[in-house]
Structure formats: C-alpha cells, structure tokens
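Below: one structure, written as structure tokens.
All protein chains but one are shown in place.
Each chain carries a letter (A and B) given by its place in the written order, and its residues are counted from 1.
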Amino acid sequence: MAHDVGVSGSTLSADLRVRRGDFDLDLALTVQPGEVVALLGPNGAGKSTALRVLAGLLPLDDGTVRLGRTVVEDTVGRVRLEPDERQVGVVFQDYLLFPHLTARENVAFGLRARGIARREARERADDWLARVGLVEHAGQKPRQLSGGQAQRVALARALAAEPRLLLLDEPLAALDAATRLEVRADLRRHLASFDGATVVVTHDALDAMVLADRLVVVENGRVVQSGAPREVAAHPRTDYVARLVGLNLLRGFAVRGRVDLAGGSTVTSAGHADGDVFVSFAPNAVALHRSRPDSSARNCWPARVASVESHGDTVRVALDGEIPVVAEVTPWAVAELGLRPGGEVWATVKATEIVVYPA
Amino acid sequence: MTVPFPVRRVARVAVAVSLAFGALAGCGGDDNAGSGSKGPSGKIVVLAASSLTESFTALGKAFEAEHPGTTVSFSFAASSELATQIEQGAPADVFASASPATMAQVSDAGDTAGQPVTFVSNTLEIAVPAGNPAKVTGLADFAKKDLTIALCAPEVPCGVAADKVFAAAKVTPAPDTLEADVKATLAKVTLGEVDAALVYKTDVIAAGDKVEGIDFPEAAGAVNDYPIAVLADARKPATARAFVDLVLSAGGQKVLTEAGFQLP
Partner (left out) sequence: MATVAVLFLVVPVIGLLVRTPWSTLGDVLSRDTSIEALRLSLMCATLATAVSLVLGVPLAWVLARGDFPGRSLLRAAVTVPLVLPPVVGGVALFAALGRRGLVGRPLDEIFGITLPFTTAAVVVAETFVAMPFLVIAVEGALRGADRRYDEAAATLGASRWYTFRRVTLPLVAPGVAAGSVLCWARALGEFGATITFAGNFPGTTRTMPIEVYITLQQDPAAAVALSLVLLVVSVAVLAGLRERWLTTSA
C-alpha cells in the first residue's frame, strides 16, 4: 500500500444492526487505514444497506460506527452524525454527478460546501482531475462524459472532499466489459493511494478480487466468510462463494483423507483434515465417462446429466445424483459421450484435485 | 359582486308584499277577464339594478303567486353592466335601471319596447358601520384623508349621483376605493373596512343592523330616477308587461317605498 506521507487515516470499526421488514442485517466490520475491504454478496444480501448506514443515509437500529476516535453513530449513546458531518465519501453506483455542474464544479463541490474559496477549490479540483487523467474534460457537463470518465470524476469528487472513509457502491457495474477492464486497474491504483479506510460493495467476484485487500462475503444480512481474496477463492465456505469462484463445494466428515459426504457417498482426498470439512474441487477436475471406468481414480460415482451449457470454448455439465457437482468438459467430449439432459454417466475426480479444509 | 342581503330583511319585505297584495288578489279575476284568456305565462328574465335586489325579489315572488305558471328570474348588477349585457344580446325581458342615462343608452339603441317609465327614485345616504366608529356627521367628512372612504366608481350610476352631490356641496372627496357597484360599496361598510360610504338609502335599509344611515341635505340635489322598460327582444312580452304593471301598481309601489325608495 502506498500511503501518502504525513497523513494518517482512521480505522473504521462498525457493528451494524438494521431491521427493515423481514430483512435484517447484522454485520461487524473493521477496516484499517489504507485497507480496501470488499463487501461481496448476492443482490439483496444487505451490502448496499450496510453502505448506506455507514454513509449516514440510513439510521442504525442498533450498534455503533466509529472512525478512529470519532463516534459517528452509537444507538446506546444516542450519537448520530448527519451524512454531511461524517467525512465519509461515497462513489455511487450510477455516480450521481450533478448534471447541471461541470466536471470541475462537481469535483470542487465538497470543497465549496466546506467554505473553501472558489479559486482554491477550483485549483484543487483541477489537481484531482489531473490525477484521474481528465484535465481536458474539466469544463464538460456529466452528460458529455463517457461512462469510464464519469466514474473517474465521481471518484475524484469523493476523494477531493478528503474523506476519512471511502465507500464505493458497485463502482464498475455501470460500465461495459471493455471499459471495465481498464477502469478496474485504474481504480485499484487510486484506491491504493488513498490512506483512509475503503469499503467496496460489489456482487462481482472479479472486481472484489482485484480491488480489495480483504473480502467480506455477506449473505442474508450476515457475514458468511471473510479473508484475503486468494484464501476465499481457494476455500469457499458457501455455495454462493463456490459458484462465484467457480468451484464445486461439498460438506462432509473426514477421517484421514476419507470424507463421508452428507449424501452418503465417500470421496478420498490427498489432503489431511479431520472432522467437519468442506470439500472443493474445480469443475475441470471432473472427468466424465460413458461407463464405469477402471482407472486409478478412487473417486468414482454414477450421475445423471441435469443440464448442458456452453461457456465459451468449454461446456459446463451439471450433474444430479448422489454427489451433485458441475463438470467442465470440451465440446468434443460432449459429442463423444453423447451428453444430454437425462443421460447417465460416470464421474471421476482424482484425489489430488480435491481440497479438504475444516468447516 | 353582490352581497347576499339578510334573510330577515327578505322576510320583512315578504310580509309587506303579502299585505300589499292582500286586496289585489281579490280583483285578480277582473284583471284576467279584461286581458282575455291568455294571461301571463312562462319564464321572464328581469335585469335590475343592484339596489333593487330585495324589493324586486319580493315582487317576483308575488308575481309568480298571482300568475301560476310564471317564473321570474333576476339578474342584479350595476345598471351600466346590465346595459352592456343587453347590448351584447343577453336574453332578457325587462330592464330596471338605477339611472335614466343608462336606460337612455339602451333605449337609444332601440333595445326597449316603447318608452321607459320612471317607477321610483332613490336618494343617497351616508352609510357608516354600526356604531359609527369614525364619528362621521356629514358630507364634509368625506374630504378627510385619514378616513377610509368607499364610493361608487364614476362609471356606474351611484358614482354619478355621488359626484353630483359632492359638486353641489362643494366637497372634494378623498376616497380610498371606487367600487364597481353599489352593493360592493355597501359591503365594505358592512365588513367595517371603511369608515363611510355613499350609497342609496335603500341599501342602508337593506343592510340592517350592521350599517347606520346618516341623512344629509345635499342628497336632495341628486335624486336618482329609476326607469323600467320591457325590452325589444323580450321573448314573453305580455308577461314582461304584466310584471312592469305590477311594479307600477299601488301594491308594487308600496313594497318599493317600504324598502326606502321614493315615489317619482
């Protein structure tokens, strides 16, 4: 992390509980200065609610939000700073650049709102626009900017106000795939130079992996997994995470490499873990056969094809049966095996491909 | 801009009407026999000066009672406004004006059937709110700038009459508002928003307890004649004629004098 010299950020420590109808959010979150944490989760998991609560746009029902030594909100102590008193910058999903102001005026807005003189605010805004590479667009209105440009203006606008906490809500969701790639790399660079705590809300695993130092996976208002992106990607702990990172995930009970699965089957792993475990392996580790193979693979079971879907130059085959998994095979294999929904096949996975870790 | 007159007042006028026509009803048969089998019938529209509101409403009821099958509907407004309406072709049968000049405007244009007849006259009176808070005593008070004064606009008959009395009294009035008709002028007094106004005696009587009238000698110099005429375009000329006859009859005149009008 490249921190700006001489400026020390504040740690965010939040304990959020919000109830809205039959949905409730219960989330504890600590983000160090300079750290980027991604709140990753499916739609409706409560991650945007968490972001709005942190920004002060939604009240907490119960809990606290602290920024460094500042108590931003505390339901017991009856403290609640308004959004404009929090020094929390937000990059909204659709940016919400003020349409009647130029890019420069948008970026200068936070400074002007704090009473900084027009000229100085303007200079600092131009400085920020230069940092995000948009100097020549300073005089343009938001509707004249491309999606990627608008995203960068939104980021500059949030950062120019010198927030102690930066929140980004699906920062790349509004961009097309090509722009996304470029903006994602830029965004990572800018976030790395920000010395405060950063929280990125996203449902896109790749965005989360690239942008964040740490992932916090939220489902149904609860944290289901957290850790470094590599750790989360390697050891998914819920079906949602497994799907996001493209792994098959099973639960079982292990005794010296032999795992009894919940469905009654047994698989063998090269790994060593005992007790309640997760079992994961990549779809392309699953081999399919028309009849029972007599290979060395100890993990071998009959299955029925549930669906066949083409994904680029591979084909994903969902299997029903005692061990429901997804296999990834070549189109050639599909033809060779005559795979179609309802068909009977045999699946094998090498023990060395199977990762086992404590649940 | 007419203000509803007190219900109590209508009741009183109605009593007067029934008394006035008590005798008349008895000889009604003769009248009908004299005018042949086709008596007054149908609906007539009477356009009348605002100051006639109470008395004509009562006369209309009496007329309908005397001639079953007839309906008399009224439109009360400033005579000048009514004249404009007639000129614009408003469907009406009778016009009763508060000013000969306004009537002349209509008859000169050939809009009346026959010569208009003066049926009553009215004189101006000073109207002050109940209790006379500004202690107004005479026409001279109208020149005081610190009093709030309402007069009729010079474009309407009551304003013309007011100008005449001020000229006669050699008083230059200092009005705060020039109202579009006499009822609007009176309303300002009734509401207590002005200290004094110049309106017709009949209006002061009609306003009841809320307004006090103060007579002044110069009023005699501006007696205002009220002419009435059947209109050339009347759709029911016979009925219209019968209504005018009623207004001119002894009974009609009694109702009008009760309301504060004078006989011509």
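Everything below uses one rule, namely that a residue touches a chain if its C-beta (ideal position, glycine included) is under 8 Å from a C-beta of that chain, and two chains touch if they have at least 3 such contacts.
Nothing here was measured: the structure is a model prediction, and the numbers come from that model.
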*Candidates A:14, A:39, A:55 or A:244 - the one touching the absent chain*: A:55
_Selected from A:161, A:175 or A:254 as touching the chain missing from the view_ = A:161
*Please pick, from B:150, B:198 or B:244, the residue that touches the omitted chain in the full complex.*
B:150
*For subunit A, which residues touch the unseen chain?*
55-57, 82-90, 92, 96, 98-100, 109-110, 112-114, 157-158, 161
*If you put the missing chain back, which residues of subunit B would it touch?*
1, 78, 80-81, 84, 87, 148, 150, 153, 155-156, 175-180, 184, 188, 191-194
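Everything below uses one rule, namely that only the chains that are shown with their structure count from here on.
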*If you average the CA atoms of subunit A and of subunit B, how far apart do the two points sit, in angstrom?*
88
